[in-house]
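What you see is the complex with one protein chain gone and the rest in place.
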Amino acid sequence: MPEFDVLVIGGGASGLRAAIAAKEAGASVGLISKAHPLRTHTGLIQGGLNAPLDPDDSPESFAADTMQAGDGLCDSEAVKTFAGEAARDVLWLERAGTPFNRDAQGKLAFRAFGSNSRNRSVFADDRTGHMALQVLYEQLQRARVTAFEEWYVTSLVIEDGACTGALALGLRSGSLEAFSARAVILATGGLGRLYAPSTGSVGTTGDGQSLAYQAGAGLVDMEFVQFHPMIFPAGPGLLITEATLGEGAQLVDAKGAAVDTRGLPRHQLALATQSSNGDSAKIDLRPIGAANIMTRFPQTHELVKAMSGLDVTQEAIPVRPAAHRPMGGIETNASGETSIRGLFAAGECASNGVHGASRMAGNTLTEALVFGRRAGEAAASHARLESRKSVSQSRLGDEENRIQGITGENTSGDTPGKLHAELTALMDQQVGLVRDAAGLDAAIGKIRGLKDRYSRIKIGATTRVFNYGLTGYFEVGAMLTCAELIAVSARQRTETRGAHRRSDFPAKDDANWSAHTTARLVDGSPAVEKKPITAA
Amino acid sequence: MKYALYTGCVSKGGCPELYPASLMVADRLGIELEELHDVGCTGAGVLPQGLSDPINARTFAKAEAMGMPIMTICSTCQGVMTQANHRLTEDPEYREEINRKYLADEGLEYKGTAEIKHLLWVLFEDIGAEKLQAMVQKPLAGLAVSPFYGCYLRRPPEVMTPPGFEKRATYLDDLIKLMGAEFIDIAGKGKCCGFPVLTANEENSLAMAAKHTGEAKEKGADVMVTPCPLCHLNLDGNQPNAEKQVGKEINLPILHLPQFVGLALGMTPSELGLGKHIVSTKVVNAKVEMLS
Partner (left out) sequence: MEVTFNAYRREPGEAEYRRGVYKLDLPEDATIMDGMLKIRDEEDPNFAFRGSCLRGYCGDCMMSINGKNTFACTAKVANFMNRPEIALRPIRMVPVIKDLVFDWDAFMWNKIKVLNPWIEPQESTDGVRTVPDKVMADLRNAMSCYYCGLCDEGCTVLPVDMKFLGPAALTKAYRLAADPRDKNPGEHLKMAQQAEGIWDCVHCYEASEHCPRNIGPTERIVQLRDMAFEKGITNERVARHHTSFAASVKASGWLDEARLAIESEGLTNISGLMKLLPIAARAAIKGKAPIPYLHHKRPGAKRITEIFEKGDERGK
């Protein structure tokens, strides 16, 4: 039975950074990732990552922009920590080998990105995430962290109110194993796959949020799901980075009017790209110039062509808003601690108050680095004080029985894929960019109906080796859990703020809603409470 | 049609039969040659570009001054020179730097206009298939022939077979048919013969030689033809060792491109130096004799 001081679940940026930090702090570290780390969603990040690195920039200015985008819901202490430590973590990534673009003097180049009030984003063409991910994985190997690649975590182990490990299925071996740990870090990423179209890769199914919720942790601000304004509707949705706007691309709304995008946070941009009477908004990259497109946005050019045959150097392409990243998630403090002892969370699955009601472009990867590191360090400290407890054999046996219970002949008439398709349709229509009470009530009812049908599904697994049918079953379960949390939290918040837009409550209501929502599992269903914002 | 002949090392060294055969066939086809004597080795992919680019620029400058395109008789020479020329013509600054640092002392300058063509390309692009076919005196009917290009003659494609020259990728196939022989296609015709790793990994090198010659033999080829003398060194010269390594007889004679063309033009195997090969060309000699 594998035992570690710190067990990290998730092989994207925050998980890798957390594992490296915990190892460097002296802990023994294991990392479980359901996909190979180099295939995780971090690789899809394009435009850049923010840090106040320019000599005449400042953490204060960066914090102010982040707060501004967060539309009144950021925790200022968390933002202060974030803005204050961003430079150090981004420089760490640079020194570890990320080939960021340089200016004519060979210094780091900064790109205009999103609603940053100045050029503050370092970047590697439009493959920033792909490059950063490789460097993080390189450093993971340098740190000699034990990686369990292509393992799927089915449950957390909670004993006497503390998290003592996890149970996971090895896709290659097909075997279920118990991992004991003094501290566990959830870094499982976002939940884009609840929506279609979305920007999410296959694995963004809200696994960590669901695991933490089932274990009793609080989930905050789940109603805030950011819609990215510029999704080219090919395949599952192809994101055109906002960095193109900073370098001259022209956005034209569905009525044909040019949009002045300067300083607009994402949730406002997303409103501008909604379709109208069947017409689409369009993004025109041609003002950037063909040569610059090929050198600064080579991947955008390549993938739009691969998915549709269109050439962005030759024509404007249609875009629409689509689900991108959550602001809400597992409730943590700035050290990644959750409400459960020994359980930490970082990155997109977590919510520490930095993003508030809307995250600023370029903050996601920086946040994964800063709070991934902090969670890794805090978990290593925690592990030093925690006595060793091994996951009991009986717990492993119970999990084995649970999995046995869902395998067998499926007579339900449903499949996880079918439920997933129904879920994404209703999320897009009723829990999407614009919501109202009637739609949310209907959605909550439908989601509960889906959960009910889900409970009757069985998976006809002949082998557990690379049985994505089986892991897909768990993923759809996690998505249904997250969907319900989003819908009930959204129903509760009777105002419009940041990424949460209610057509029946179109104004911001600071008097009643300068507060987070916290959802918790109570008697089998989510109970939502208000939680005050931590002020400086 | 007049060319500056770049012989390369091997046509006068390891494969001394190639040079005279090339001259004979060129003469018969009306290709005038003026040999480049005062030039260096291309680097053959062994010397670093920092050294081989200046040496090749010097060769190009000399041919440019003669006002003639360069003709090669070696896929490796052709490939290395074409790639070097690509760098030197695409990037005038780089060319100027090399001119300044390496060629100016000698009063030379490479202006970037050299044309470099392998004999195989000359056959199709300057003589032409029709004229070539008309010159065939002894169609090689009944001789089963597999092609083997040598990597450098076809790759990298954006340099070796650029738009407008895609047909270069199949000239050898076409030539075999044009000479009246039976064309035996093999999957390995564009792969590596193994020669480049003869020093570093002899086992792999011989395995490749055995693989490609073995494939041709199995498919019924009497003989293989190659425009690359380095491939010839491995496929012919090392065939006995390759046979020993894989534990089976292959016994496939390998012809140089001009030898093959020469046979169809009516020259005899002994004139063309077939006797100098390591693998006996008896089968070829016999079949060719039967044709006359």
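Labels for the chains are A and B, by order of writing; each one numbers its residues from 1.
The criterion applied here is as follows: a residue touches a chain if its C-beta (ideal position, glycine included) is under 8 Å from a C-beta of that chain, and two chains touch if they have at least 3 such contacts.
All figures in this text were calculated on a predicted structure; none of them were measured in a lab.
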| item | value |
| --- | --- |
| Contact residue for the chain not shown (choose from B:E106, B:E218, B:E249 or B:E289) | B:E106 |
| Hidden partner chain, touching residue among B:R58, B:K217 or B:K287 | B:R58 |
| Residues of chain A (touch criterion as defined above) contacting the omitted chain | 35-36, 38-41, 43-44, 53, 91-92, 94-97, 99-109, 124-125, 127, 130-131, 134, 138-139, 141-142, 172, 174, 201-203, 234-238, 295, 298-299, 302-303, 306-307, 415-418, 420, 459-463, 465-470, 472-473 |
| Sites on chain B contacted by the missing partner chain, in the whole complex | 9-10, 13-17, 37-41, 43-51, 54-55, 58, 101-102, 105-106, 151-152, 155-157, 191-192, 194-197, 199-201, 203-204, 207-208, 211, 237-238, 240-241, 275-278 |
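Everything below uses one rule, namely that only the chains that are shown with their structure count from here on.
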| item | value |
| --- | --- |
| Chain centre separation in whole Å, for chain B relative to chain A (CA means) | 57 |
